[in-house]
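Only one protein chain is missing; all other protein chains are in place.
Up next is chain A:
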Amino acid sequence: MFRYLVRRLLQMILVFLGTTFIVFALMFAGGEGDPIQNLAGEKPVSAAQRAQLTEKFHLDDGFFERYWYYLKDLVTGNLGESLTGRDISTMILDAFPATAKLATIAILVTIVFGVTAGVIAGIRRGSIFDNSTLVLTLVIIGIPTVVLAPLGQLLFGVKFPIFPATANNPPTWYELILPGIVLGLLSVATAMRLTRASVAENLRADFVRTAKSKGMPGRRVIGVHVLRNSLIPIVTFIGVELGSLMGGAIITERVFNISGIGNLLYKNLNLGDAPVVIGTVSVLVIVFLIANLIVDLLYAVLDPRIRYE
């Protein structure tokens, strides 16, 4: 177990270096455009001013030189300053709680609706419930967020103001319920179908037949034996989902005015503020890697036959 952890952590360093290098290269290759002009909008920038800003942000240094500066700062835990002079670590720390809360609600929605419906549908295959949830989830998965999010906002935030139309910063849990549901609904369909298939398969497994023939009550057969064995693919899915939700949901966050990671990234990509984009992505890579590691470790908890060497 310990050796496995060390090996995984070492791998993570490599993955981290690789991904940040790619992001850095992409921003450098054109993603940042002309940050000085972007900062000035469409107003003209004088030559003297341009020279000063270029000097200040090392904009004319070579690629490897700038990458080296970045790595050196990163090792000391310093993410640097944005082009407007704000501390990037503070910006990320300010934005993170909103995204984390939103992701939590979304995941809860996915689990409560997706997994529950999946289990029921798996047990009662071919029933009305099975077919109707299938159609319903397909419809929802067919609607893109760009439609679902503003529609939800219009219906439940403006026309029938059950929930706040937009969130403040920092957002309260209540303000995030509506966006959380919208976001969670998108993965409900996948979670439900995964659960359904997995439950249906395990219901036919030998150990279930044995348990049934032993005279074990049906509730216990499904609750303990079937469900636990069906959870592995679902946990994988939810773990990956949680990782990507932490990366911020750009559309949902923009529609509901949530000052989270998604908005932070979107705004600074538009501004060509490379230091902020690269800093944020670096943190996201780490979050994603950790989420994946936790998922892998959970396998052993769910299925004792899995051993880590």
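Following the convention adopted for this analysis, a residue touches a chain if its C-beta (ideal position, glycine included) is under 8 Å from a C-beta of that chain, and two chains touch if they have at least 3 such contacts; residues count from 1.
The criterion applied here is as follows: contacts and distances are computed from a predicted model.
Participant: Out of "cytochrome-c oxidase", "Peptide ABC transporter substrate-binding protein", "Sodium symporter small subunit domain-containing protein" or "Pyruvate dehydrogenase E1 component subunit alpha", which one is the UniProt protein name for the chain not included here?
Facilitator: In UniProt, the chain that is not shown appears as "Peptide ABC transporter substrate-binding protein".
Participant: Touching the hidden chain in the complete assembly: which of A:44, A:126 or A:142 does that?
Facilitator: Checking each option in A:44, A:126 or A:142, the one touching the absent chain turns out to be A:44.
Participant: Could you tell which one of A:11, A:116, A:132 or A:168 touches the chain left off the display?
Facilitator: A:168
Participant: Which of these, A:11, A:52, A:132 or A:210, touches the one chain of the complex that we don't see?
Facilitator: The missing chain is touched by A:52.
Participant: Given the full complex, what residues of chain A touch the hidden partner chain?
Facilitator: Listed in rising order, the touching residues are 30, 33-34, 37-44, 46-49, 51-56, 84-86, 91, 94-95, 150, 153-154, 157-162, 164-166, 168-170, 253-259, 263-264, 266-267, 270, 272.
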